[in-house]
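Every protein chain except one is present and positioned as in the full complex.
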Amino acid sequence: MTNPHTPAMAHHATSAKNPLAIQFDNLEQQRFAASLGMWSFLATEILFFGGAFLGYAVYRNWYPHAWAEASRQLDLTWGTINTAVLLGSSLTMALAVDEARQGKSRGIAFFLMLTMVFGTAFLGIKAYEYWHKWHEHLIPGTSFVWSNPATIGPAQLFFSFYFVLTGCHAVHMIIGMALLLIMWFKARRGDYTAEWHAAVENMGLYWHFVDCVWVFLFPLLYLVDRA
Amino acid sequence: MHSHRAAYFTTFAALMVLLGVTVWAAHIHLGEWAAAVALLIAAVKTVLIGVIFMHLGSESALIRLFATAGFLWLAIMLAITLSDYETRSLTPDVVPVSSAPAEPTPGH
Partner (left out) sequence: MSTPESVMKLSGTETHEPAVGRVAPHSAHAGDQPGRNYLNADYNLWSWLFTTDHKRVGILYLISITLFFFLGGAAAVLFRLELMTPRGDLVKAESYNKLFTMHGIIMVFFFLIPAVPAVLGNFLVPLMVGARDLAFPKLNLASWYIYIIGGVFTIVAVLTGGVDTGWTFYTPYSSTYGNTNVLAAAVGVFVVGFSSILTAVNIIATVHTMRAPGLSWFRLPLFIWAHYATSLVILLGTPVLAITVILVGVERAFRVGIFDPALGGDPILFQHLFWFYSHPAVYIMVLPAMGVVSEIISCFARRRVFGYKFIAFASLAIAVLGFLVWGHHMFVTGQSMYAGLVFSFLSMLVAIPSAIKVFNWTATLFKGSVLWNTAMLYALGFIGLFTMGGLTGLFLATIAVDVHVHDTYFIVAHFHYIMVGGSVMGYLGGIHYWWPKMTGRMYPEGWGRVAAILIFFGFNLTFFPQFVLGYLGMPRRVHDYVPEFQILNVMSSAGASILGIGYLLPLGYLIWSLRYGKPAGANPWDATGLEWQTDSPPPTHNFHEQPVVLTDAYLYEPWEPPAQGHLPQTPPQAHEPAVVGSEGQR
C-alpha cells in the first residue's frame, strides 16, 4: 500500500495480514470508500455506452425501416441464448459475493469459476456470430454486401453500431474475465474473509453492470422489429 | 451475514421470464410502441439486477444517488440532442432531415 521505506510501513509490516490500509481509520470506512469509488466509476461507464446509444437513437429515428431490415439479419436464437447465458453468469457472480459475505473461500472460488465458464460461453457465441457476419459480408466498409440499394448506407450504419457496441461490451467482458481469473487464484489462497472482501463485492458490481449493458443492447440490436 | 441465495435464484427466474416477454413482444405488431416496450422491459431487468444483485436495496442513499446520476446525465444528453434532431425540419432555411439520403419512408 505505502512506500516500503516509510516509517509507517514498518508498523504496517508487523501485521502483514492487516487488510486495513494506512489512510483509513476502520474497515467500514474503507469498505464504503471502495463501494463509492466503484459506483462513481460505473456512472462513467453509463455515459461511455450512453454516447454510442445517442448515435444509435439518432440514426434509428432517421432510418427506422433500414434499421429494422438490418436488425433482422442478426441471429435471434443465438442472441437470446447468449442473453440467458450472461444473466446466468450474473447469478453465479451474485452467489460468489454471497459466499464471500460468509467468508467461504471455496464457495467464492467455485462460483467465480462458474461465472468464468458462462463468460467464456458468451464470448464464444459472440465470436461465432461475428464470424457468421464476416461470412455474410455484413462487416461495414468496402466489402459490405447488401441486396437493397436504397438502404445500403443506413444498413452499414446499423452494423457499424452493432460492432462498436457489442465490441465495447466484449472488451469489458474480457477485462472482467481477466480480473475474475486473478480473483479466483486469490480466493483459493484464502485472501477473502467475511470481514474484508471489498474486491469481490466490487468485482460483482462491475460484472452486473456489464450484464445490464447487454440487457439494453439485446433488444436495441436484435429486436428492432421482428413483427 | 446470512445467505440471500433464495432471493438471487428468484431474481434470476424473473429475469428469464422477462427475457421471454421481450422476445415475444418483439414479434407482435406494436408499431411505434415497440421500442418503448422493449426499453421498459430492459429497464425493469436493470432495476432488478441493480436492487438485488448489486445490493442497491440495502446500500446508503449516497450510493443510490451515484447509481442514478449516470442515468440522469444520460437522459439529459439524449433529451437535449434529440430535441435538436426533432426540431431541425421545422427550421425553414435548413435542409429538412427527411430529405436526407436513402430512406424511402422517413420517420417524420
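Letters are used for the chains, namely A and B, taken in the order the chains are written, and counting of residues starts over at 1 for each.
As a convention for this text, a residue touches a chain if its C-beta (ideal position, glycine included) is under 8 Å from a C-beta of that chain, and two chains touch if they have at least 3 such contacts.
The structure presented is a predicted model; accordingly, all values stated were derived computationally and were not measured.
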| item | value |
| --- | --- |
| Displayed chains contacted by the hidden chain, counting the whole assembly | A, B |
| Contacts of subunit B with the absent chain, listed as residue ranges | 62, 69-70, 73, 76-77, 80-81, 83-88, 90-91, 94-95, 100-103 |
| Residues of subunit A (touch criterion as defined above) contacting the omitted chain | 1-3, 5-8, 10-12, 15, 18-29, 32-34, 36-37, 40-41, 43-52, 54-55, 58-59, 62-63, 140-142, 152-154, 156-157, 159-161, 163-164, 168, 195-196 |
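Throughout what follows, only the chains that are shown with their structure count from here on.
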| item | value |
| --- | --- |
| Centre-to-centre distance between subunit B and subunit A (centres being mean Cα positions), rounded to whole Å | 17 |
| Complex contact set, residues of subunit B against subunit A | 1-5, 8-9, 11-12, 15-16, 19, 22-23, 26-30, 34-35, 38-39, 41-42, 45-46, 49-50, 52-54, 59-60, 62-63, 66-67, 69-71, 73-74, 77-78, 81-82, 85, 97, 100-108 |
| Complex interface listing, subunit A residues touching subunit B | 32, 35-36, 39-40, 42-47, 50-51, 53-54, 57-58, 60-66, 76, 80, 83-84, 87-88, 90-91, 93-95, 98, 101-102, 150-154, 194, 204-205, 208-209, 211-212, 215-216, 218-220, 223-227 |
